[in-house]
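Only one protein chain is missing; all other protein chains are in place.
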């Protein structure tokens, strides 16, 4: 029976351990997010040419990853959740890249 | 009990048999107990009634379309009325009928049982999804009653945003809301399939119906929101005049096409995959064999879902996408067609060395195989760039998608409804009438839509209210076929209703099928299983079934 | 016995093999049909294969004849077969389709250009010689014809089934299609993209004439002013010549011979000057500033119709010297009317 039956899902690969994130971690995250925001605003006033949006987006992405990993606990979650999150961003990228490829190659002209 | 050799039907002795005293239908009484139910089986039945209602509304529109097209002249209805007819027909059929058809009815009813769960993971969300369906449906009906919409089901901008003065906003919001109903169904399925499987129910022991619904659910969850935001932008553009798609304000109308088809191409696979699942179950049961190449069929479902996201621009080949993109999307379209071919051949080979009987669901499944092959192959015509130039926006497309959607999915839906009818209601449908209906729909269908391929190649454009007279003969054939088809669809409505009261008692497992759903009473208990089942054998294991039946006979006898 | 004329016509047509296939009236049609037949062939073969398997098995293994099923798990070899064969066929179809697409959408360089403006719900064709047609198009046989098309309102789609050509007519952007008619006669033009109430009435007729008849038609139906001449008038009346005078001190760039050249823009990029560029530069001038000039040109958005734009484009295309630009400039500055051909009114 136990071979199949695992009501507590202990041996299930889709099962993640339960982890309580402490206020200390949260505070660290909070501070780093604020710092990130400050850097973003500061960087916007410096002329980096083409790198301005790159920097802005890189910081935004970092912040988002931090939020996802810690505020949203993905760091401590099961593989399933991690893969789900990845799948979401993958599809998002499919939408962006495939559509963009049309707009970009239109400028190449006819054939 | 029928004794002929040509059936596997195994009914209990009608003189003594009764429906189980306790089951999900009579567990609670009163309309409210249905309207506030959390039971996936009841919600499935509510859905079944709802989509049937909308199917016949959509069908009535189809009837009117075909009547108008009987003659080349614009005589039956005015041109804007005609435009409203096909728009409402498309919107209702796609969003209110075909997308929820198999998943929300049969899937809702069966997926938890098939994987040995007591219910879907989120019963309340399941109910919510049904209500959302109706709210969206009411919006659509309101748009219809107030005077209709004439955008076509594709809501093409800038036509829909700036040039039509019909109830686009109402209908758009309706579709928006129905979209969320579909998202919630898909979400519920995914969670249920991941988290609620009974002990021993590994991924590769699940019935293929579950696999295909899982694949379709992924598409629902990831695709539908893009449609939602697109419709929001259309509505905003119409109401307050923002300029995202409007060429006069600097927007790009092609962006609308990209976003719309990013959903609507995957949506066609939402519309076919669950049907493919039904076909797997039916063919296996009536040939008493495990589906040939189980893993191949399971993976091809997932492959269709995955590749389905990469091909949307094949709906825009002549609309001004870049030639390079067109090439890429055409190539990917060819790739996405392959898994369907794999499935088709696997189904065919499932029959090999089987012991085949021809009950109604099997007849519908045969119909599916033939018609889907034609429909799918004509899809390949359309995916070929140069060919698409001539065929696009003609009746060839109309024929293509009716072959896959009506010949494919609708046939599969009917196969499924007949197949699981005894499980859902505890009673059999009348066998010979239903065979007649299956044959009628098959003949009517081909008569309706085969001529449309020819019409399309001759160049008759779609969404035409009047047409040059040389196309008339083929159109007459098509209209004649639609009448036959209409009769073919009325029949099940009548005899299934009849069978609710007078049908033979089905017993637990009339088809001698192997799925978990057939091992419990019909109609099932509210909690499906008295005790959590343990899956200790592969899917479609007929030897296990024979062994089990034998044991029962010995213990009972 | 009385046979209905429709049925009769149908039978006759069927016998002419044209009830199943449209006429082949352009050089492209045979190529399209060839692919079509190939596709039909693989579909029929595929259908026969699937059908034979199903019916063969269904009869051979029906319960009466084969009461006990034999379990079979599957076969990797078979799976590979029916993955690879359809894949190979589909790839052939892809390549073939792509080649055809290339053929249909790449106009030969020497083709004759006709403008088509689509609007709810009619087609307007404008020949360079100034012939205007509504829902009709006259073309000669034996010459590649390129259509440069644009829509004034919504998406339309220009389709001539007997030529197997079709292309979307897009608001705000030129799209092109080309064909070479082979057989004199008349053929349907359909609008195949749903465009509102009278979509199904947005139809017309192409008349294919022999080159001689076409010459005759051109002469008889001319409005007296070519598109370029109309354009010249517009050029003067909108004051374009004030800046684009071609003089060394002019505030705008010299337009003579600009068509077909590569321009350097202030943004640093280099562009090919074609119809689309010219149109866009009139409507959105400041996004197309030629290097060395100030962004002072006003936009003409909303002030010129698509027809007017076509006239201007056609005029600038043909502009080889600035002689007449300066001529019209002096005349308009001396407060005289721009030169017109008497009696020529645009239809």
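For clarity, chains are labelled A, B and C in written order, and residue numbers in each chain start from 1.
The working rule: contacts are C-beta pairs under 8 Å (C-beta built on N, C-alpha and C of every residue); 3 or more make two chains touch, one makes a residue touch a chain.
Operating definition for what follows: contacts and distances are computed from a predicted model.
Not every chain of the complex appears here, and the one that does not is recorded in UniProt as "Cytochrome c oxidase subunit 3", selected from "phosphoenolpyruvate--glycerone phosphotransferase", "ABC transporter permease", "Branched-chain amino acid transport system ATP-binding protein" or "Cytochrome c oxidase subunit 3". All shown chains touched by the missing chain in the whole complex, by label: A, B, C. When the omitted chain is restored, the residue from B:27, B:135 or B:242 that touches it is B:242. Considering B:119, B:359 or B:393, the position touching the chain not shown turns out to be B:119 (whole complex). Shown as candidates are B:25, B:51, B:206 or B:233; the residue that touches the absent chain is B:233.
Seen from subunit A, the chain kept out of the figure touches residues 1, 5, 7-9, 14-16, 18, 20-23, 26-27, 29-30, 33-34, 37, 40-41, 44-47, 52-53, 56-57, 59-60, 63-64, 67-68, 70-73, 77-78, 80-81, 84-85, 87-89, 91-92, 95-96, 99-100, 103. Although one chain is hidden here, its contacts on subunit C can still be listed: residues 283-287, 295, 297-299, 301.
The chain not shown here touches subunit B at positions 112, 117-123, 125, 183, 187-188, 190-192, 194-196, 199, 221-226, 228-230, 232-233, 236, 240-244, 249-252, 255, 259, 262, 508, 516, 519-521, 525, 527, 529-534, 536, 548, 552, 556.
The definition used in the following text is that only the chains that are shown with their structure count from here on.
Remark: subunit A and subunit B have CA centroids separated by 35 Å (rounded to whole angstrom).
Subunit C has residues 102, 105 in contact with two or more other chains. Along subunit A, residues 110-111 each make contact with two or more other chains. Residues 6-7, 9-10, 13, 19-22, 31-32, 35-36, 39, 42-43, 46-47, 50-51, 53-54, 57-58, 61-64, 66-75, 78-79, 82-83, 86-87, 90-91, 93-94, 96-105, 120, 153-155, 157, 159, 161-162, 164-168, 170-173, 175, 188, 190-201, 203 of subunit C are the ones touching subunit B in the complex.
On the subunit B side of its complex with subunit A, the touching residues are 194-195, 199-200, 222, 226, 255, 258, 262, 309-310, 312-313, 321-325, 328, 532, 534-536.
On the side of subunit B, the complex with subunit C involves touching residues 5-8, 74, 79-80, 82-83, 150, 152, 154, 156, 158-159, 162-164, 247-248, 253-254, 287-290, 292-296, 317-320, 323, 326-327, 330-331, 334-335, 337-338, 341-342, 344-346, 348-349, 351-358, 366, 369-370, 373-374, 377-378, 380-381, 383-390, 392-394, 454, 457-459, 461-470, 472-474, 542-543.
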